[in-house]
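Let me begin by handing over the structure; questions about it come next.
All protein chains but one are shown at their positions in the complex.
So, chain A:
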Amino acid sequence: MMETDASHSFSSDDGVYDCDSGSEGFVEDLVDDELCFASGDIPKLQFRKERSKVRWIEELGMAEVLEKKGKMWITTGISRNGKTYCSIEETLYLAEIGALDVLNVDDTPLPLSDLYAKLAEDREKYGCSWESFEVYRCLKSLGYIVGRHGVAWSMKNVKNKTNADDSVGESCSITDKGNVDDKFITDMFGNMYLGETKPIFDVFPPNSKFRKSSSGDPSFMLCRASVHPPSRQEIEDIETCSGQIPLKFYVVEHGRVSFLSFTKVDLPVLP
(Lines give C-alpha, C1' and ligand atoms only; values in the text may rest on other atoms or scores of the structure.)
Protein backbone atom coordinates (compact mmCIF):
# COMPACT_ATOMS: atom_id res chain seq x y z
CA MET A 1 0.00 0.00 0.00
CA MET A 2 1.12 3.48 -0.66
CA GLU A 3 2.72 5.33 2.22
CA THR A 4 1.14 8.73 2.27
CA ASP A 5 3.50 11.64 2.56
CA ALA A 6 3.65 12.70 6.19
CA SER A 7 3.04 16.31 5.29
CA HIS A 8 -0.17 15.50 3.50
CA SER A 9 -1.62 12.75 5.56
CA PHE A 10 -3.16 14.71 8.39
CA SER A 11 -4.20 17.71 6.46
CA SER A 12 -7.81 16.76 6.92
CA ASP A 13 -8.56 20.12 8.49
CA ASP A 14 -7.24 22.46 5.89
CA GLY A 15 -9.01 21.18 2.87
CA VAL A 16 -6.08 19.66 1.10
CA TYR A 17 -7.11 16.67 -0.87
CA ASP A 18 -4.55 13.94 -1.20
CA CYS A 19 -4.93 14.01 -4.94
CA ASP A 20 -3.82 17.63 -4.94
CA SER A 21 -0.45 16.68 -3.66
CA GLY A 22 0.52 14.73 -6.70
CA SER A 23 0.91 11.65 -4.59
CA GLU A 24 -1.67 9.94 -6.73
CA GLY A 25 0.98 7.98 -8.57
CA PHE A 26 0.04 4.94 -6.54
CA VAL A 27 -2.45 3.56 -9.02
CA GLU A 28 -1.49 3.94 -12.61
CA ASP A 29 -4.07 4.16 -15.30
CA LEU A 30 -5.20 0.62 -15.89
CA VAL A 31 -4.93 -0.31 -19.51
CA ASP A 32 -7.77 -2.41 -20.77
CA ASP A 33 -5.78 -5.53 -21.50
CA GLU A 34 -8.21 -6.72 -24.11
CA LEU A 35 -7.28 -3.78 -26.28
CA CYS A 36 -3.69 -4.97 -26.33
CA PHE A 37 -4.53 -7.72 -28.76
CA ALA A 38 -4.33 -6.50 -32.29
CA SER A 39 -5.92 -8.85 -34.73
CA GLY A 40 -3.75 -11.87 -35.32
CA ASP A 41 -1.78 -11.25 -32.14
CA ILE A 42 -4.06 -13.16 -29.81
CA PRO A 43 -1.88 -15.65 -27.95
CA LYS A 44 -2.63 -19.32 -28.16
CA LEU A 45 -1.95 -21.89 -25.52
CA GLN A 46 0.05 -24.89 -26.64
CA PHE A 47 -1.62 -28.25 -26.75
CA ARG A 48 0.30 -30.57 -24.50
CA LYS A 49 1.88 -33.71 -25.87
CA GLU A 50 0.71 -35.74 -22.91
CA ARG A 51 -2.97 -35.21 -22.47
CA SER A 52 -5.20 -36.79 -19.88
CA LYS A 53 -8.46 -38.37 -20.93
CA VAL A 54 -11.92 -38.12 -19.41
CA ARG A 55 -15.41 -39.20 -20.36
CA TRP A 56 -18.31 -36.86 -19.79
CA ILE A 57 -21.18 -38.56 -17.98
CA GLU A 58 -24.37 -36.61 -18.48
CA GLU A 59 -26.36 -38.08 -15.56
CA LEU A 60 -23.61 -37.09 -13.16
CA GLY A 61 -22.92 -33.75 -14.80
CA MET A 62 -19.29 -34.67 -14.33
CA ALA A 63 -16.47 -36.25 -16.26
CA GLU A 64 -15.02 -39.60 -15.24
CA VAL A 65 -11.24 -39.66 -15.50
CA LEU A 66 -9.90 -42.42 -17.72
CA GLU A 67 -6.23 -41.54 -18.02
CA LYS A 68 -4.21 -39.21 -15.82
CA LYS A 69 -1.16 -37.42 -17.13
CA GLY A 70 0.68 -34.85 -15.11
CA LYS A 71 0.71 -33.60 -11.56
CA MET A 72 -2.41 -31.50 -11.78
CA TRP A 73 -4.51 -34.46 -10.63
CA ILE A 74 -3.17 -33.97 -7.12
CA THR A 75 -5.38 -30.92 -6.98
CA THR A 76 -8.09 -31.68 -9.51
CA GLY A 77 -11.12 -33.94 -9.38
CA ILE A 78 -12.85 -35.75 -6.54
CA SER A 79 -12.19 -39.37 -5.57
CA ARG A 80 -15.09 -41.72 -5.24
CA ASN A 81 -14.75 -45.50 -5.05
CA GLY A 82 -11.31 -45.50 -6.55
CA LYS A 83 -12.26 -43.31 -9.48
CA THR A 84 -11.79 -39.63 -10.10
CA TYR A 85 -14.47 -37.30 -11.35
CA CYS A 86 -14.15 -33.71 -12.60
CA SER A 87 -16.68 -30.95 -12.40
CA ILE A 88 -17.60 -28.95 -15.46
CA GLU A 89 -15.23 -26.16 -14.47
CA GLU A 90 -12.32 -28.52 -13.91
CA THR A 91 -12.99 -30.22 -17.21
CA LEU A 92 -13.33 -27.00 -19.11
CA TYR A 93 -10.24 -25.47 -17.54
CA LEU A 94 -8.03 -28.40 -18.49
CA ALA A 95 -9.59 -28.59 -21.94
CA GLU A 96 -8.93 -24.89 -22.53
CA ILE A 97 -5.25 -25.23 -21.67
CA GLY A 98 -4.90 -28.22 -23.95
CA ALA A 99 -4.26 -30.74 -21.21
CA LEU A 100 -7.35 -32.85 -21.68
CA ASP A 101 -9.14 -34.99 -24.22
CA VAL A 102 -12.83 -35.13 -23.43
CA LEU A 103 -14.98 -37.97 -24.79
CA ASN A 104 -18.66 -38.67 -24.94
CA VAL A 105 -20.01 -41.94 -23.59
CA ASP A 106 -19.78 -43.34 -27.11
CA ASP A 107 -16.09 -42.40 -27.20
CA THR A 108 -16.58 -39.68 -29.79
CA PRO A 109 -14.68 -36.50 -28.96
CA LEU A 110 -16.48 -33.80 -27.04
CA PRO A 111 -15.16 -30.51 -28.38
CA LEU A 112 -14.58 -27.27 -26.47
CA SER A 113 -17.64 -25.75 -28.09
CA ASP A 114 -19.84 -28.43 -26.51
CA LEU A 115 -18.25 -27.83 -23.12
CA TYR A 116 -18.92 -24.11 -23.44
CA ALA A 117 -22.49 -24.98 -24.40
CA LYS A 118 -22.90 -27.07 -21.25
CA LEU A 119 -21.74 -24.17 -19.15
CA ALA A 120 -24.25 -21.95 -20.87
CA GLU A 121 -27.18 -24.21 -20.08
CA ASP A 122 -30.08 -22.78 -18.28
CA ARG A 123 -30.03 -22.32 -14.51
CA GLU A 124 -26.49 -23.59 -14.15
CA LYS A 125 -27.41 -27.17 -14.80
CA TYR A 126 -24.02 -28.42 -13.71
CA GLY A 127 -23.63 -26.07 -10.80
CA CYS A 128 -21.36 -23.52 -12.45
CA SER A 129 -21.99 -20.41 -14.51
CA TRP A 130 -19.67 -18.68 -16.96
CA GLU A 131 -18.82 -16.08 -14.36
CA SER A 132 -18.01 -18.72 -11.76
CA PHE A 133 -15.84 -20.43 -14.33
CA GLU A 134 -13.91 -17.21 -14.96
CA VAL A 135 -13.21 -17.03 -11.25
CA TYR A 136 -12.18 -20.67 -11.17
CA ARG A 137 -9.85 -20.19 -14.10
CA CYS A 138 -8.35 -17.03 -12.61
CA LEU A 139 -7.45 -18.74 -9.35
CA LYS A 140 -6.31 -22.02 -10.89
CA SER A 141 -3.95 -20.29 -13.27
CA LEU A 142 -2.38 -18.57 -10.27
CA GLY A 143 -1.80 -21.89 -8.56
CA TYR A 144 -4.62 -21.95 -6.03
CA ILE A 145 -6.42 -25.19 -5.31
CA VAL A 146 -10.12 -24.76 -5.92
CA GLY A 147 -12.87 -27.19 -5.00
CA ARG A 148 -16.62 -27.01 -5.25
CA HIS A 149 -17.93 -25.91 -1.87
CA GLY A 150 -19.54 -28.64 0.18
CA VAL A 151 -18.13 -31.48 -1.92
CA ALA A 152 -15.45 -33.56 -0.26
CA TRP A 153 -12.23 -34.19 -2.19
CA SER A 154 -12.42 -37.80 -1.12
CA MET A 155 -14.58 -39.85 1.19
CA LYS A 156 -11.60 -40.25 3.52
CA ASN A 157 -11.72 -36.51 3.93
CA VAL A 158 -15.21 -36.43 5.32
CA LYS A 159 -14.13 -36.10 8.96
CA ASN A 160 -12.18 -33.01 8.02
CA LYS A 161 -15.13 -31.20 6.59
CA THR A 162 -16.11 -28.34 8.80
CA ASN A 163 -19.16 -26.94 7.15
CA ALA A 164 -22.61 -27.78 8.36
CA ASP A 165 -23.50 -30.19 5.61
CA ASP A 166 -22.21 -33.59 6.64
CA SER A 167 -24.71 -35.42 4.49
CA VAL A 168 -22.16 -35.83 1.72
CA GLY A 169 -20.42 -38.36 3.91
CA GLU A 170 -23.42 -40.34 4.92
CA SER A 171 -24.99 -41.56 1.78
CA CYS A 172 -23.04 -40.15 -1.07
CA SER A 173 -21.79 -42.85 -3.36
CA ILE A 174 -21.22 -43.85 -6.90
CA THR A 175 -21.37 -47.56 -7.22
CA ASP A 176 -18.88 -49.51 -9.24
CA LYS A 177 -21.45 -50.00 -11.95
CA GLY A 178 -21.57 -46.28 -12.43
CA ASN A 179 -25.06 -45.96 -11.02
CA VAL A 180 -25.80 -42.56 -9.86
CA ASP A 181 -26.74 -41.74 -6.30
CA ASP A 182 -29.37 -39.07 -6.14
CA LYS A 183 -27.87 -37.71 -2.98
CA PHE A 184 -24.60 -37.14 -4.78
CA ILE A 185 -26.28 -35.07 -7.42
CA THR A 186 -28.11 -33.02 -4.85
CA ASP A 187 -24.88 -32.28 -3.05
CA MET A 188 -23.17 -31.20 -6.22
CA PHE A 189 -25.90 -29.02 -7.57
CA GLY A 190 -28.39 -28.45 -4.84
CA ASN A 191 -27.70 -25.96 -2.18
CA MET A 192 -28.65 -24.90 1.28
CA TYR A 193 -28.90 -21.36 0.12
CA LEU A 194 -31.93 -20.21 -1.71
CA GLY A 195 -30.66 -16.83 -2.65
CA GLU A 196 -28.27 -15.74 -5.31
CA THR A 197 -25.58 -15.12 -2.73
CA LYS A 198 -23.97 -18.40 -1.75
CA PRO A 199 -20.66 -20.17 -1.35
CA ILE A 200 -19.47 -21.74 -4.58
CA PHE A 201 -15.83 -22.70 -4.05
CA ASP A 202 -13.49 -23.70 -1.26
CA VAL A 203 -10.06 -22.25 -1.96
CA PHE A 204 -6.77 -23.65 -0.68
CA PRO A 205 -3.34 -22.06 -1.07
CA PRO A 206 -0.88 -23.40 -3.66
CA ASN A 207 0.55 -26.60 -2.24
CA SER A 208 2.50 -29.30 -4.02
CA LYS A 209 1.93 -31.60 -1.06
CA PHE A 210 -1.83 -31.27 -1.15
CA ARG A 211 -3.66 -34.47 -0.21
CA LYS A 212 -7.29 -34.97 -1.11
CA SER A 213 -7.64 -37.38 1.78
CA SER A 214 -6.57 -34.73 4.27
CA SER A 215 -7.00 -31.39 2.67
CA GLY A 216 -7.58 -29.54 5.90
CA ASP A 217 -9.72 -26.45 5.99
CA PRO A 218 -9.73 -24.14 3.01
CA SER A 219 -8.05 -20.74 3.30
CA PHE A 220 -11.41 -19.25 2.55
CA MET A 221 -14.85 -19.96 1.19
CA LEU A 222 -15.57 -18.10 -2.00
CA CYS A 223 -19.13 -16.89 -2.38
CA ARG A 224 -20.86 -15.67 -5.42
CA ALA A 225 -22.47 -12.31 -4.90
CA SER A 226 -25.67 -11.46 -6.66
CA VAL A 227 -26.33 -8.50 -8.88
CA HIS A 228 -26.37 -6.37 -5.76
CA PRO A 229 -23.79 -6.32 -3.00
CA PRO A 230 -24.67 -8.69 -0.16
CA SER A 231 -26.59 -7.22 2.73
CA ARG A 232 -25.23 -7.51 6.23
CA GLN A 233 -27.87 -10.13 6.95
CA GLU A 234 -26.93 -12.25 3.94
CA ILE A 235 -23.30 -12.17 4.98
CA GLU A 236 -24.18 -13.11 8.53
CA ASP A 237 -26.35 -16.00 7.36
CA ILE A 238 -23.46 -17.49 5.42
CA GLU A 239 -21.05 -16.86 8.29
CA THR A 240 -23.30 -18.93 10.53
CA CYS A 241 -22.47 -21.95 8.41
CA SER A 242 -18.86 -21.18 7.65
CA GLY A 243 -17.59 -21.28 11.20
CA GLN A 244 -14.04 -20.05 11.48
CA ILE A 245 -13.34 -20.16 7.77
CA PRO A 246 -13.01 -16.70 6.25
CA LEU A 247 -15.39 -15.66 3.51
CA LYS A 248 -14.68 -13.84 0.31
CA PHE A 249 -17.16 -12.70 -2.27
CA TYR A 250 -16.54 -12.42 -5.96
CA VAL A 251 -18.23 -10.25 -8.48
CA VAL A 252 -17.50 -10.47 -12.18
CA GLU A 253 -18.14 -7.43 -14.29
CA HIS A 254 -17.16 -7.23 -17.92
CA GLY A 255 -14.75 -10.07 -17.47
CA ARG A 256 -13.04 -8.50 -14.47
CA VAL A 257 -13.14 -10.42 -11.26
CA SER A 258 -13.17 -8.57 -7.96
CA PHE A 259 -12.74 -10.33 -4.66
CA LEU A 260 -14.07 -8.60 -1.57
CA SER A 261 -14.19 -9.45 2.11
CA PHE A 262 -16.60 -8.00 4.62
CA THR A 263 -14.83 -8.91 7.81
CA LYS A 264 -16.44 -8.41 11.17
CA VAL A 265 -14.11 -6.56 13.50
CA ASP A 266 -14.22 -5.05 16.94
CA LEU A 267 -12.07 -1.96 17.18
CA PRO A 268 -10.21 -2.05 20.47
CA VAL A 269 -11.05 0.34 23.25
CA LEU A 270 -7.97 2.54 23.31
CA PRO A 271 -6.35 3.86 26.46
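Quick note on the criterion: a residue touches a chain if its C-beta (ideal position, glycine included) is under 8 Å from a C-beta of that chain, and two chains touch if they have at least 3 such contacts; residues count from 1.
Just so it is clear, contacts and distances are computed from a predicted model.
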| item | value |
| --- | --- |
| Omitted chain, identified by the protein name its UniProt record gives, among "ATP synthase subunit a", "Exoribonuclease phosphorolytic domain-containing protein", "MMS19 nucleotide excision repair protein" or "tRNA-intron lyase" | "tRNA-intron lyase" |
| Of A:Leu110, A:Leu139, A:Ala152 or A:Ile200, the one touching the omitted chain in the full complex | A:Leu139 |
| Footprint left on chain A by the chain that the document does not show | 1-4, 6, 9-10, 12-13, 15, 17-19, 24, 26-27, 138-139, 142-144, 205-211, 214, 216, 228-229, 232, 235, 248, 251, 253, 258-271 |
